[in-house]
Each structure stands twice: as C-alpha cells, then as structure tokens.
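Working notes, beginning with the structure itself.
Here the complex is missing one protein chain, while the rest keep their positions.
What follows is subunit A.
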C-alpha cells in the first residue's frame, strides 16, 4: 500500500471537510425493532437495539448468519424502516422519512461499500465514482480523480471494472462511497470477496478515512480481521446486541 505520495491531497481535503461539523452521533438507533413476517410467523431481525456511531469512529458489527447484521446496516443506511424505535442521522429524526426523503438523505450523508463491489461494468473508474453525483448539479470530477488517487488508483482512472483486480475494484467502490463527502460510511462484508492481504489494505483505507475525514464507519462482517482495525466491536445474536 502506497500512501505517502498522496498525503498533501488528503490533508487539504480533510481540512476543508471537518471543522464545522457538530459533535455528537453521526447515526443513532434508539430502541429499534425490525420484524419480518414469514409464513404467518413474525421474526424479529432486530429486537430493541440501541446503537450509535460517532464521527471518526470505526465500528465492526459481527455475528452469525441471520443474526440481523444486514438489517442493522439497512436500517442505519435508510434502506429499511424499523417496525418500532427511532433512527437519527446527524441528529435528525429520519424514522418517518418517505422514500424520496430517505434517498436524498442517503445522497447527502451516507456512503455504501458492498461485498461484491457492485460497480457499473461499462463505466470507467472515474465514472463509477461519479455515479452517486450524476444527477446532482456541479462537476465532482476533480474530487473523483482525487479520491481515486488517494486509494492508490491514480493510474487506473479510465479503466473499466473488468480491467481491475478485486482489491482495486473495492477501492473504486470506496472512492464512490466517499464522493458525496458522507458523514457515515456503511460497509457490508467489505473484505468478503478479497484475499487477506488485499483485505488488510482495504481496512487500512477505512481506518484512514474514518480518522482523517471524521466519518463514522460501520462494517458488518464475518471476518475476524476486520475487528483488528476497528475502534469498537459489537456482536449481534438473534437481533440482540450482546
């Protein structure tokens, strides 16, 4: 991992991003329950969960399959709505937001990194990074290039996903998650499809972002490796935080 040549760019962007941000939780779940109906039975994927992330904090959520990790991430990411409880994003109660408002909140404050990257195959690295901003006024191209340079892909700007390795693709995905200057970065098994060394590099990246950009990072994972990098680890079993 080569991080030294990009220091100048990082500090510059970090300096403009952080100062006016208020202290307090980036995202907060307050007594959140999420139930699903399945064949007449009601299953609680999350049961009265209290959870919060602070700016600059990196949290790992671990637990066996079906423990509600993904549901936690979906509710935090405003992709899913709780059956009961309150969701706050940057201090705002967003529990009752409609689809449009949740989409706009995601656009403004949340970045996503997925296990299988989910890049758009026909778009170049820069264009993939620009996807979240493509319907937003203003040219984010310099920022997209800058972000790719910072994740070490300065020489791959115009490559398409099929010309990149798994680790490189995940780094494009991370740059994409950061293009909207999010306050909250949500990662679902970010190292799940990567070998151990590449996984380590990606986690380094998360750690750096979290610290330098004052971004709250929540990573849902099976991978023990992830917990080595996080500030805090939360274990979820049967929808309950242990």
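What to note about this one:
Just so we're on the same page, a contact is a pair of C-beta atoms (placed from the backbone, for glycine too) under 8 Å apart; a residue touches a chain by one contact, two chains touch by 3 or more; residues count from 1.
By our rule, contacts and distances are computed from a predicted model.
For the chain of the complex excluded from view, the name given in UniProt is "ABC transporter permease" [choices: "Redoxin domain-containing protein", "Glutaredoxin", "Origin-associated protein OapC" or "ABC transporter permease"]. Check A:55, A:68 or A:132 against the missing chain and you find that the one touching it is A:132. Taking the complete complex into account, A:103 is the one of A:50, A:83 or A:103 that touches the chain left out.
Listed for subunit A, the residues touching the missing chain in the whole complex are 70, 73-74, 77, 79-80, 99-100, 103-104, 106-108, 110-112, 114-116, 118, 120-123, 127, 130-135, 139-141, 176-177, 180, 188.
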